[in-house]
Every structure is written in structure tokens, then in C-alpha cells.
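All protein chains of the complex are present and in place, except for one that has been dropped.
Chain IDs A, B, C, D and E follow the sequence of writing; residue 1 opens each chain.
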Amino acid sequence: MRIDGRKENELREIKIKRHYTKQSPGSVLIAAGDTIVLCTAAFIEKKPNWMPPEDHRGWLTAEYRMLPGSTSPRSSRSDRPDGRATEIQRLIGRSLRAVVDLERLGPRTLYLDCDVLQADGGTRTLSITGSYIAMMDAFESIRDHFPEGAIPVSDSVAAVSVGIVDGIPSLDLCYEEDFRAAVDMNLVMTGSGKFIEIQGTGEEATFSREELARLLELGEQGIQTLTELQKKALTD
Amino acid sequence: MRIDGRKENELREIKIKRHYTKQSPGSVLIAAGDTIVLCTAAFIEKKPNWMPPEDHRGWLTAEYRMLPGSTSPRSSRSDRPDGRATEIQRLIGRSLRAVVDLERLGPRTLYLDCDVLQADGGTRTLSITGSYIAMMDAFESIRDHFPEGAIPVSDSVAAVSVGIVDGIPSLDLCYEEDFRAAVDMNLVMTGSGKFIEIQGTGEEATFSREELARLLELGEQGIQTLTELQKKALTD
Amino acid sequence: MRIDGRKENELREIKIKRHYTKQSPGSVLIAAGDTIVLCTAAFIEKKPNWMPPEDHRGWLTAEYRMLPGSTSPRSSRSDRPDGRATEIQRLIGRSLRAVVDLERLGPRTLYLDCDVLQADGGTRTLSITGSYIAMMDAFESIRDHFPEGAIPVSDSVAAVSVGIVDGIPSLDLCYEEDFRAAVDMNLVMTGSGKFIEIQGTGEEATFSREELARLLELGEQGIQTLTELQKKALTD
Amino acid sequence: MRIDGRKENELREIKIKRHYTKQSPGSVLIAAGDTIVLCTAAFIEKKPNWMPPEDHRGWLTAEYRMLPGSTSPRSSRSDRPDGRATEIQRLIGRSLRAVVDLERLGPRTLYLDCDVLQADGGTRTLSITGSYIAMMDAFESIRDHFPEGAIPVSDSVAAVSVGIVDGIPSLDLCYEEDFRAAVDMNLVMTGSGKFIEIQGTGEEATFSREELARLLELGEQGIQTLTELQKKALTD
Amino acid sequence: MRIDGRKENELREIKIKRHYTKQSPGSVLIAAGDTIVLCTAAFIEKKPNWMPPEDHRGWLTAEYRMLPGSTSPRSSRSDRPDGRATEIQRLIGRSLRAVVDLERLGPRTLYLDCDVLQADGGTRTLSITGSYIAMMDAFESIRDHFPEGAIPVSDSVAAVSVGIVDGIPSLDLCYEEDFRAAVDMNLVMTGSGKFIEIQGTGEEATFSREELARLLELGEQGIQTLTELQKKALTD
Partner (left out) sequence: MRIDGRKENELREIKIKRHYTKQSPGSVLIAAGDTIVLCTAAFIEKKPNWMPPEDHRGWLTAEYRMLPGSTSPRSSRSDRPDGRATEIQRLIGRSLRAVVDLERLGPRTLYLDCDVLQADGGTRTLSITGSYIAMMDAFESIRDHFPEGAIPVSDSVAAVSVGIVDGIPSLDLCYEEDFRAAVDMNLVMTGSGKFIEIQGTGEEATFSREELARLLELGEQGIQTLTELQKKALTD
């Protein structure tokens, strides 16, 4: 039994609220236990400046921040994304670009903003899972910009953390578990079961091939459940 | 009749939700119509570095930001406060310091974080009104640090905007009214009816003594109502 | 009797020197007692980058800094305008834009630079009063750019501080008075007696309706005198 | 056959030059084909400021940059690490901390500086492989600071990239392969065959469980070879 | 005959006004023709942070900026010194440190602030010449801090520019001459005729040994005159 009473292969309770605010075409409040992230998605009708004019693709980018009050004690607001936030927002962006056809997106930029309102572990993976839903709502709002209404998304995307806590491979770590984990791994997968990203790290520790296999298995199961919850949320 | 059907001396609907998140001792989600601000309050047991060691007072400071998805189109994220945010967060801090006895606060800093989740005018005044409640909850959480449980707050604080829209002095402007207003004024007052701050400006316009008098009258009425709503929220 | 022997409704001695330097079309050295500000005005034949190309108006902007040697002890030079300087330069810009027709200004930017050579209270209001004169000289230098020589300025602008010092409402506070003031208010008005901006604040204090009325009265008188001094300076 | 004539499980030619410069106790010039990195290691007898004084451990940190002339066309110099460099230097630091006992390191900081003199793919993994050698030389220089000369390093560390290029899983990608790769994975392992870090990403692509297995296999073989080359270099 | 009617070995008219402002112990307005610089000198009773505590010397540092209105067209304000300003303020600091005994200065920092009010060539050398006078006034204000009133200054310092304009070696170039000069040299010397600094540069040009000799001769004569003017100013 884990700290919060879950089994090793059990996700925290997931709550998804679409259309949380009205100004963004996609706006999803997503919670996994006590972790709460607001994911908004919005288009800017302009490509990023770094893309050469002759490149006809669009772009999808993400920004990630934790609100100061999301942690206890309060975390200070930083002038620019620190190393950790930089890594996370690059991961969110890459993960969603894996299922978006940038060619068909056209000369626009899709921004995904993930602002953590409360942090209790797994903020980066929950940001990805929530961003997919916000992205779909945003695309829905401009569906008629695409020939025959075919939005340029090929699959769904969800993510989850796994780790080895007190020697036991476990799914969806809360903050206290994450803090004690010897190995920490984030998995991003498509709804059809393909990998998009694996990031496993043993900070001041190492892990064996067998441990890796068990972590992948747990993660794949968790992502299947998340994929179903995403589908359900999008059809409500 | 105004754009949204209100009378000239009518506030928007105010919703207040205390304890919105759990990590901060004070955490208030406050809405006025479509403007939504998350106000969190937290203590750091340390005075700001700029205060000389021989000064035994504590400090109260505020930070204000708009989330990128709070506006349409998306506003770009500025991690370091721009000119407008700097002005606003200084105003929030000054306003609440007016009712806090920094001497009795002791060697700690009270941070008030105001993050706008959705913007439809009046974000700075709503931030002040919500921050007061978050601050009271934060003080409640450390009430036993103070002799006889007397927290160092002398009065309540609320704020509202008033302005002259299409020639008509009006209370609590929404974004569209604010945009069209010739004169824009923010009032901060105590629960006992004293002024803390008046900021009236005629951007590319001017106003007469009579108009000033009418704006003050409208604002005072609005703040009385807000003060009652604050009391009610804090006793729920 | 006040610290420096003035009556409560008495301004400090005002000195105005036009054409102080030759490189800027407007260059005014203005002093109020020991506060000395150099206000220069210059046109750049280009609109700010943030203005959309389809907007045919020009712009007026201000920058405000205190030289390190303007205070005792020396104040350190800051990498970018701090919160206080940001607020002040935004105030100066708004105040002068209230009397300038940006449409008729055409596709150019008028810069007003206010550099405080010596600080003894009231630097922001003196900057506004001096900038108006520098602006008029700058417009004079390009008068023939405007049809029939009609420069796009509708009124004069002057500003003054008032405050409650040791319980007594007083006009034009020097630094020591400002430091001791419970309430501090800055008034910006046109030559024809209309308000442009009111900024009244009780830092760690509050004020009543009656006190507000007395402060407004003192300020209006002070601005009448400053308006006359501006006229005199511009006709010399 | 690959672009440069290698077999799919073949590393590029590795050259290692210890004591490349004299000012740093560890200084290794390492090349893999046309990728050349200068890795220097140096101790500062001071813990990082962010570590609380009551924490008696030391710290190991890394910095990574590409010289402007390391690429064609020249890449512009960014003194502050951009998103990519931030990710990479965090990875290098984590990887080497996995084998260093920070407790026994004592109150000092070990800096690893990886400056890419020429870039042709695989700069981050080569930086790790070279940094391990520079670190060992640096520890050697202060061996007598440790009881019985036992330096606080538990294992060796090496890293390599693998990827799927034109459908073929391949080891140690050069730039052109990396550019064309659908999947790109970096593996960091200890000399004894344990994983420290796995970072696999399908930028705008996905990969299956079988492909993952093959990539891991290739990487493990490559790291075994690199481990032997490190041993050989350190005993020369 | 030169542009402004001077002979090749003739300085512009020099005006020196001590005690220009009251807040700084040293405050000198110095002009050479149309170049005007305000030099203020002030002590901070603290050594710079970079000096190790065991170093018992004090420090002297300089800051140099051009006000935006000092040039036509207006130069944009750079709060952080650009490359040119960095060079100049380092030169000013070095030049004055050459005559100050930092040991006897004691644990304090002397700041010299040179703010150019109007620029017409030679701003850096005029800043040095004026700073020496401001420095002397500042030392005068704390003369009784030094045993037997012996201030730690060993000589006077003055500086001047020389250059080759249209083939003719000339003294004290104005902006137009400086712009056309093939060779530009700044000389800093003591009152007793020793060199402190020579900076000669042929931007996109070169110069011979003979030209160098003639420039040094002109500069030495100019500095002799400036030294006399400094003495006169300080005894007035």
C-alpha cells in the first residue's frame, strides 16, 4: 500500500473540466489528486520569427510555469523560465507536435499554456494530458479553416510518471513519492500505443534492465486509462 | 442601460470562493462578471533584503500577472513585470499595507499573489478586494503567533473602478466600457469609509470637479457593497 | 510655519531656463527650491514599433531617471527603470498626451526626457511642468510642418504635489515634508482648470473626504500659479 | 551501409587526449569523428549558494556551450544558455552525480565545462564520456584530501546516441543522420551496465516497443566499447 | 584654420563651475565649447563586494552615460552601459586611480559619475578633467578623516584628445573633426607631466612614428593648459 492508499498500478483520481475560461478557444482545468493545472490553447495567426518565410509549415509551442502559491512554501516567481521549466515546456511542445501535421496547420502558431495552480507531483505529465484536450477544443473552434473539416491531428497524446519508490515500481507518483523515488521516468504515448518520449533518470542512482521493463509496463497501462478519460471528456 | 444591461451604479455579479487551493494558507478565487483572479497569500519567515536589520517591522508585498490565456487574443507571457504590472502590484501592496500594522507583523514577509485567470476589466481592483480575504485567511492560519490572538489588521480593504463612459459616470467598468471610457478612476477604501488611494486619469482627456465628485460618490457606494460581501465570505 | 518657512499654500521658488542645451529642440532646466530637473524634448520621425501600421496617429512618450549624484547618499544607477521610475515616466507621458492631438501629430514620436539633477521632493510633478515647456519649444521648431502652423496642443499642463504633513494639508512638499507626510497626492491639471490626473495615496494611512477636498483646493491654487509661470517663460 | 560507411552498430573513431591544457586539473580533448569537445574539470572550494549551510554534501555541476565556429554556418554566441544548452548541461550534471558520493566529496563544487570546438552530432553524449575522464583526473589531483586516498567515485559513466535513420536503428549518429532521424535516443550508463538516463524522443514521430528494444541493445554495446576506451585512456 | 576658427594647437573655451548641485560633496559642471559634462563625486562608506575582506584598500570607480537629449538626433537611453560607455568609464576610473593612494583611502568607495548633458566631441577626456576637480572637492569634504588632513591624492590629472584631421594633427577635436579624423588619440597625464594613459587608434587607417610624435607634443601642451585651469578653479 502506498502513502495515499493506492495500489502500485493505480492512478490518482483524474478530474477534467473543459471550457474553464472563455477567452481561449481551448481551456481545460485538469487535476490528478492534488495536482491542478490550467491548460489553455490559442492560435496566433503568425508563424514564429525564427521560421524562414519559405517554410510553409505552422508551429506549436508550449509554455509552462508554476504559480507562486502552487507550492508550500511559496516558490518565488522567476524572471524567465528556469532550467526545469525550460525542459518541461520543450517536452510539452515536442510531445504534441508528434501528432500534429505542421504542414496542414498552415501559417499560424498554436500556443499551449500550462499554468500549475497547485503542485503535488506529476505536473509535467498532467500538463501534456490536459494540453491535448485544450488543443482539440482549440482546433474544433477553427475546424472550418481546414478542407472538409479535417483537423491536422493524427492521434491522441497522454503522459504519466512512473518511478521506483522504496524499491517498488509505482505509477503516477505524488510529490512525496517523487521526492523519495530513486528512479523517475516520464512516458508520453499516443492513444494507439506508440511511444513519443521516454525520459528516465536515476538522479544519484541507477537502474537495471528489468526495472526499466516493469516501469514501461506500468506506464503503458496508466496511459491507456488516461486515453479513455480524454475520449470521454471530449465527447461529453 | 449599459452594454451588459446594468444600471450605472450597479456592480457586476461577485463570486468569492475561499480555500481554492490547499498549498497556500490564503487562497481565494474571486470573480466580477467575467473577470476572474486567483489571489493567494503566504508568509515567508524572513524580511525583505532591502530592510535594514535594525528595522523590526515586517513587510507585505504583492505580485500581479495576467496568464497568457486570460485575454483574447493571447497575451504574451512576461515573466518580469512590464510597466503596467509594476504599477498594479505596487498599488495592491500599498493598499493592503494601509491596514496592516507592520510593527506587530514581526520579522516576516506576507506575499500576495494575484494571477488573473480571465480578464474583462477591473483586474487590479478585484485583485485588491480578493487579496484582503486571502490575507485574512493567511493571518487566521497563524493567529496564535500573535499575543491574545490579535492579528495586526485594523480594517478591511476593498477597491472598485469607476469611469465616464459615453459621457455617463458608471460603476465597475467591464473591458469594453473601460476601453471606451474617457476617464478611468480606481478607488481603494477601508471598510470604515476612509480613502486609501485615488487614481483618476483622463488618458487623452480631462475631467471637471463635478465629474470627479460624481465618480467618488459612485465608488463609495460600490465599495460599501463589496465590504459587505467580504464580511459575508469571511463568516461563511 | 513649515520647515523651510513657507506658508501651507505657498509654492517653492520656481526657476525656469529655456534652451539650456542646444542639441534638443526643447531643453528646459526647471527648479523648485532645491529640486532641479533637466527636461528635453525631441522628435524621432518614426512611430513606436508597437503601433500597428494602419494606425495613423503619432505618439508621445517620456523617460524619467534620477542621476546618481542627485541624492545624498548617492543612489545607485539601475540597469532598467525600477518600479518607481516606471510609474513616473508613464504618468508624465499620459499627462502630456492629454493635451496633444496624436492624430494631427502625424507619424512621429515625441520623446520627453526628464533627468533629475538634484532631488528634494516633487521631482515627478516638476518633470511634468517642465516637460510642457520643453514640448512647446520642440513643437515651435517644427511649426511649419503643420497646416497653417497650428501645432497640435490644445491646452497647457502643470502638476504639483500636496500632502498632509503633521496633520496640516500643505502645498508642494519638499523631501523632508514628503517623508513625514501621512498622505501624498499628485495633481495634474490643464491651464483651463480641468483635471488630467489625481493620484492620492495614504501609504500606511488613510484620509477622509474633507481632507481630500482641502488637498484638491490647495493643488488647484498651486497649479494656477505654475500655469502663469509657464506662460511667462514661454513669452520671454 | 551508412552515410560515412559505418555499419549500423559501429561507433565513430574515438580520440582522447588527456591534460590538453594545464590550468585545469582535468582537461580532456575528446573526439568522435568530426565532433570535438574540450572537457575541463576544476574544483571550487565552496558549495553552491543555494545549498543550505546545514547540508554537508558537496556538489557537481556542468556547463555546456558550443563555440560559434563549431558549426557551419557560424552559430551566434549565447552567453546565457538557451533552452537546448540548459537541458544538456543539466543532463551532464545529473549523469555524473549518479556515480559521485556527494557526502564524501565534502564542501566543494566540482565544475565540468564542456565546450564544443566542432559539432557533428552527439555533442551531449560525447561531453558526458569525456567529462568522466576529466573528472577522474581532477579527483586524482586531490586524492590525498580523501581518507586512505579513496576518491568518492563508485563507477565509470559513458553515454552514446542511438536513433532510427531511414528506418534503420543505428549507433552513434553523425549530424546528417541525426537530422534525418525519426527517433533519437541518448543513453547514459555506468561501466557496470546499469542505466543512469534514457532520453528517447520521436520529434514529429513515434516508435514502437520493438524499436525501443533494438535501440537499447545497440546503445548498450556502444557504451561497453566506450567504457573500455575510457579505461585505456586513464591508464595510459 | 579649423572648422570653428581655432588654430591646430588651440583648445576650445573651457568653463568650470564647482558646487553645481548640493547633494554630492563634489559636483562640477565642465564645458569645452559645446560639450558639457556634469561630474559628481561621492563616497560610499563600503568597499566593493568583489574586494576580498582581507584587502584593506578602498576603491575608486566611475560611471559614464550620455543623456538622451545630449545628441541630435536623440540617442536612445541605455541603462546598462554599452560597449563604448563601458570602455570610457573604465578609462576614467583607471586614470584617477593612478593618483589616488587606495591604501590611505581606507575602506570606502569613491564614485565618480560623469553624465554628458551635451555632446560635441571629447566627452571622455573632459569627463576626466572635470572628475579630478569633483574628486578634490569630495576629498576636501572629508579632509579631517585623514591623519594631519593629508588627502591621499599625489598629483592632478587632466586629459585631452588629439587627432589627424584632413592630414593635419590637431588638438581637442570637436564632433565634426572627430568624425572626419583618420587617427584619434586620447591622452591622460598628470600635472607633473607623466603619462597615465595613451589610447591612439586609426579606425580604418594607420599612422606613422612621426605623426605619433606630433600628436603627443600637441597633447602635452593642451594638458599643461588644462592643468592650470584646474588649479585656478580649485583656488577660486
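Following the convention adopted for this analysis, a residue touches a chain if its C-beta (ideal position, glycine included) is under 8 Å from a C-beta of that chain, and two chains touch if they have at least 3 such contacts.
The model shown is predicted, which means the values in this text are computed figures rather than measured ones.
Visitor: Check the options E:Lys22, E:Lys194 or E:Lys231 and report the residue that touches the missing chain.
Guide: E:Lys194
Visitor: Looking at the full complex, which residue from D:Met51, D:Leu67 or D:Val153 touches the chain that isn't shown here?
Guide: Considering the complete complex, D:Leu67 is the one touching the chain left out.
Visitor: Considering the entire assembly, which residues of subunit E contact the chain that has been omitted?
Guide: Residues touching the hidden chain, for subunit E, are 83, 86-87, 90, 94, 97-98, 102, 155, 185, 190, 194-209, 212, 216.
Visitor: Touching the missing chain, which residues of subunit D?
Guide: 21-24, 27, 34, 36, 38, 40-42, 44, 63, 65, 67-74, 77, 79-80, 111, 113, 115, 117-119
By definition in this document, only the chains that are shown with their structure count from here on.
Visitor: With centres defined as the mean C-alpha position, give me the subunit A-subunit D separation in Å.
Guide: Computed value for the inter-centroid distance: 28 Å.
Visitor: Could you put a whole-Å number on the gap between the CA centroids of subunit A and subunit C?
Guide: Once rounded, the distance between the two centres reads 51 Å.
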